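Every protein chain except one is present and positioned as in the full complex.
Right after this comes chain A.
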């Protein structure tokens, strides 16, 4: 699904990744790698430890399809810095292989506010052409690409409601859905997202066939 932000021609992929063809740039947000490890470390349940594998599988498929020169991970790439350190060797090597031959930027997020000890650059934010990539949206910005909120949106048709992770965009900004397997979503109807996005904002639902709808807002 193609759209424009501050003059940049962008494509929202059904996987939840953003593709900027002009710069050969693929951007994914909120991978939350190592989430199951972090939960177990803190005395919580032992969730199926396959989410890092699954997230990387999907990322690898997007990389193979788009062959980007530049990859931007938009923060919260790891569930915490400990999870980045505890990454099994196999998955660490896998990330290194994915990084080979391309520029790779880790934008810092609230979950991973420091170097993650893997190849690639570690940045607070990234400015490129008309766009600024940062983890959490800031007020009064133009051409801002961010993540953090894990937006999702729902459509109901014929008595059935479908809710999916979604891109939200208006004339000023774009918020990416969470790409990680173990991530939940924040409804677009939430107060935070409604305050952040302009009245004419759109939501693009992820899925086999991404579809755009007017961003669902608070009723009443």
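By our rule, a residue touches a chain if its C-beta (ideal position, glycine included) is under 8 Å from a C-beta of that chain, and two chains touch if they have at least 3 such contacts; residues count from 1.
We adopt the following convention: contacts and distances are computed from a predicted model.
Choosing from "Transcriptional regulator", "DNA-binding protein", "Branched-chain amino acid transport system permease protein" or "ATP-dependent helicase Lhr and Lhr-like helicase", the protein name stored in UniProt for the chain missing from the display reads "ATP-dependent helicase Lhr and Lhr-like helicase".
For the options A:22, A:89 or A:200, the residue in contact with the chain missing from this view is A:200. Set against the missing chain, the residues A:98, A:155 or A:194 yield one that touches it, A:155.
Even with one chain removed from view, chain A keeps its contact list with that chain: residues 1-3, 11, 13-16, 19, 36-37, 40-51, 53-54, 58, 61-62, 65-66, 88, 149-150, 154-165, 178, 181-187, 189-190, 200, 202, 205-214, 218-220.
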